[in-house]
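Take this structure first; my questions come after.
Note that one protein chain is taken out, while the other chains of the complex remain in position.
For reference, chains read A, B and C in written order, and residue numbers begin at 1 within each chain.
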Amino acid sequence: MYFASDNAGPAHPSILAAMTEANQGYAMPYGNDEIMDQVRDRLRDIFEAPEAAVYLVATGTAANALALATLCAPYQTVFCSPDAHIQNDECNAPEFYIGAGKLTLVGTGDKITPDALTAAMGDSPRISVHSAQPGPLSITQATEKGRVYSVAEIAALTDIAAAAGQKTHMDGARFANALVAQNCTPAEMTWRAGVDALSFGGTKNGCVGVEAVVIFDPEKAWEFELRRKRGAHLFSKHRYLSAQMLAYLEGDLWQDMARAANANMARLATGLRALPGAHLLQDPQANLTFAALPRAAHRRLQDAGAKYYLFGALDGDPDETVEARFVCDWSLPETEIDRFLDIAAG
Amino acid sequence: MYFASDNAGPAHPSILAAMTEANQGYAMPYGNDEIMDQVRDRLRDIFEAPEAAVYLVATGTAANALALATLCAPYQTVFCSPDAHIQNDECNAPEFYIGAGKLTLVGTGDKITPDALTAAMGDSPRISVHSAQPGPLSITQATEKGRVYSVAEIAALTDIAAAAGQKTHMDGARFANALVAQNCTPAEMTWRAGVDALSFGGTKNGCVGVEAVVIFDPEKAWEFELRRKRGAHLFSKHRYLSAQMLAYLEGDLWQDMARAANANMARLATGLRALPGAHLLQDPQANLTFAALPRAAHRRLQDAGAKYYLFGALDGDPDETVEARFVCDWSLPETEIDRFLDIAAG
Amino acid sequence: MYFASDNAGPAHPSILAAMTEANQGYAMPYGNDEIMDQVRDRLRDIFEAPEAAVYLVATGTAANALALATLCAPYQTVFCSPDAHIQNDECNAPEFYIGAGKLTLVGTGDKITPDALTAAMGDSPRISVHSAQPGPLSITQATEKGRVYSVAEIAALTDIAAAAGQKTHMDGARFANALVAQNCTPAEMTWRAGVDALSFGGTKNGCVGVEAVVIFDPEKAWEFELRRKRGAHLFSKHRYLSAQMLAYLEGDLWQDMARAANANMARLATGLRALPGAHLLQDPQANLTFAALPRAAHRRLQDAGAKYYLFGALDGDPDETVEARFVCDWSLPETEIDRFLDIAAG
Partner (left out) sequence: MYFASDNAGPAHPSILAAMTEANQGYAMPYGNDEIMDQVRDRLRDIFEAPEAAVYLVATGTAANALALATLCAPYQTVFCSPDAHIQNDECNAPEFYIGAGKLTLVGTGDKITPDALTAAMGDSPRISVHSAQPGPLSITQATEKGRVYSVAEIAALTDIAAAAGQKTHMDGARFANALVAQNCTPAEMTWRAGVDALSFGGTKNGCVGVEAVVIFDPEKAWEFELRRKRGAHLFSKHRYLSAQMLAYLEGDLWQDMARAANANMARLATGLRALPGAHLLQDPQANLTFAALPRAAHRRLQDAGAKYYLFGALDGDPDETVEARFVCDWSLPETEIDRFLDIAAG
């Protein structure tokens, strides 16, 4: 009953099989391996972006921080939501990679609205020399609260950014989960909607540790390569990153795993909605949600060894609710969800 | 006939087997996995350092840059050799992680001598406010030229550093190769000889991508953890780093692979010494060397597809020598070495 | 009628006279001049802090950024108000000097409350490795809105910071204005109330360009000197900074000028309160305030050449108010204030 994070589950067996298969003889290091050529082609196909620059790194924070560093100058500020992973969960990595930049929090909650963005970003790339200058927009898709921006919502935000002379980065640590939740293509959800650089997640969705950075305008490609090396994120035995990513993309495995994770969350959500005294804090659109459950339910679940983030103390009125975060990964058995719901129900 | 680098060969099958075996169910992320507990214990045993802080990262540059960042302030300078990997092959990563520090090149060549270090470092941690202040010493073991510091040589250097109030970092990307080349223990080659922080290489010696950082004085442990996260080098699915390292240490596999690589180099060196018109630029002590071969030999080798770094043009007098670098990894078949020597001999 | 800023007025004549007097013969450079010895003694006397480290720089942003850099690690965050100069008016200088740190905005408005600080800072210096770690508190005295923290208010905040293991910085660009507004000593308003490092302003209060940094715990003194040099803020002909500061402190000129500036503001505020349709946004305690005036009044003032910051458009209903900021410096003639009020009254 593991709902703490989608980064604690196993990788799909085919990912490790691909790594093992790649483990034959010599291969060119540092991204010059032949598997990487296939990865690049495949991602360009998937994104209908034949010119896109495509790179691999091993962590989502690296993908975000490096992508932002190519879009943001040290005297600028990134616009993101107060719930953004880059704000709360990267220990100043974006600021570090940008070279001492700033993050400006836009509005409240996980999803940025056009009004809040306009108010925060203004309409000019140059403001008074005394202030951090406006820099790129960064949005998370799916968000840290498990919600999804529609293509129209993305376009509305990138339009505001572009009108102010700024680029847009998408933190797609859960890109696959967001994609399969809607009826659109990868291109529609990114560059066709105005996204300039994408962190395309693999790790949370069934890989061992690999993320792609897709830069739709390849002008910054060489700068990205240098920043990746300078950040110590260029793998010598790069083939093992490539092999993961190729297996992940093969036969749309990436979408299959995301569908499985989202379906798990839907099953859990249905159960939680029906749980007496419990309620969801928002309807899950991808593979995570926040919900309030009675303390009594939490106590039973914790005693049974269920793992999830709990935002409150368990001593107190057993009927009062305490909020918690639940994440489902692709590998979670349905039986575990049902057992969880049974225990919660008491 | 691949002699270009030890980062182009395959990982040992048992490394990938261990990763595959670790790929079961849920595991605590971010270094809290149970395999990491075993890795920590094992490395503390190997180094006879029960208090040492032990961390894993995926690249050697990350290990070096993060270790140095805990030893060096932004207004200080690291002392290293002009051949040091941190100077030539890390695209300013040490400077970046230190926060805009400097590297000061000591003497000439790959091995730092006590006299050169004394001249460069002085004997006081404080000098004029106008200058970069002295900072830590960093030595590479085995060196970038394939030579090895003896325990006495290391101690002589760390004594000078300590007398000047400075710590010592060892870049041990090829630590295993250096260790098995001498009759000493890991503890003798590091903390007993005055080394404060070690980059303990795995990637070049048969792993997929893993390096340990061993900090013998654990006072900086928490700072290291924060810098690792801030540098985007903390793996969420950390168990796959742990599994590699545990398999690497298991049954002294790490030393076996290093012995194999060094033996390969010894075989190659013996052959090169006997090659008419060729000579070694130094006697190899680990798994790499530089040698001068007649152009004619190079041409035959290149035509046959041999891979190695060549420092000169191939058109010109066929009897004149051109220098080259040769690296042997653990997986190189003896038959390939012999074939190489045969072709070189013409 | 210049109310735009206290950094646009002249220096007190005695400041320039002191610089001219210092312009004789040779003097030791880089802060080793004899006048600096007197400055150090005088500031230690004024602050009843015989061990305090005392340094001079030429800009308030340098004082703040350098002081914060000695209190905050690159993986930490500074806690400040959303109105703080370090947040809005220093173009990422604090982040730059800290080495890519973060600023966390506490509560709303210019004055930090204990509740808001407790909520933001927590009670532990260590939190999850994923987040920016808590760092120092920075408060502005007088605030950017012209208000003043009482000694008790300061102590309440520094207590919270200290309980969480953090230091406190005070941005005293208008320290003198805050001091003369209350019945307390410099020591009471700083280290006795728990302040660890102070930016002691001179420039806005009648100097040419000089600020002192006073570090009450001198442990960080040498680090400060190195950071100042590295930031290019160590003056070679330092005597001209020293001479300014010594003249500023001489005979309590600094307090006299602050009293004059505050009195000017009090006169202006009295007039604005009496102005039909106008109101102050808060009662001024030092030498600046924000007020709302009818558009008609603004138009007359602008037409007459009055200078101040206006936060709204002048076309629209003439009876509607538009907010503005007014700052008085020591040199402002009372007649200019009266003229301003007459014109505003129409």
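Just so it is clear, a contact is a pair of C-beta atoms (placed from the backbone, for glycine too) under 8 Å apart; a residue touches a chain by one contact, two chains touch by 3 or more.
Remember, predicted model here, so these are calculated numbers, not experimental data.
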Of A:Gly60, A:Pro74 or A:Gly172, the one touching the omitted chain in the full complex: A:Pro74
Touching residue (missing chain; options C:His233, C:Arg259, C:His298 or C:Arg325): C:His233
Options B:Tyr2, B:Phe47 or B:Tyr75, residue touching the unrepresented chain: B:Tyr75
In chain A, positions touching the absent partner: 30, 73-75, 99-100, 126, 129-130, 133, 222-223, 225-227, 229-230, 234
Missing-partner contacts on chain C, residue numbers: 2, 5, 7-11, 13, 16, 19-20, 23-29, 57-62, 65-66, 90-93, 96-97, 203-204, 208-209, 226, 229-237, 240, 307
For chain B, the residues touching the chain missing from this view: 74-75, 77, 88-92, 95-96, 98-103, 129-133
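To be clear about the criterion, only the chains that are shown with their structure count from here on.
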Chain pair, most C-beta pairs within the contact cut-off: A-B
Same-site or different-site touching of chain A by its copy chain C, using the half cut: same
Chain of greatest Cα-centre distance to chain A: C
Rounded Å distance, chain A centre to chain B centre (Cα mean): 34
For chain B paired with chain C, centre-to-centre distance based on mean C-alpha positions, whole Å: 51
Approximate Å spacing (C-alpha centroids) for the pair chain A, chain C: 41
Junction residues of chain B, two or more chains touched: 226, 229-230, 234
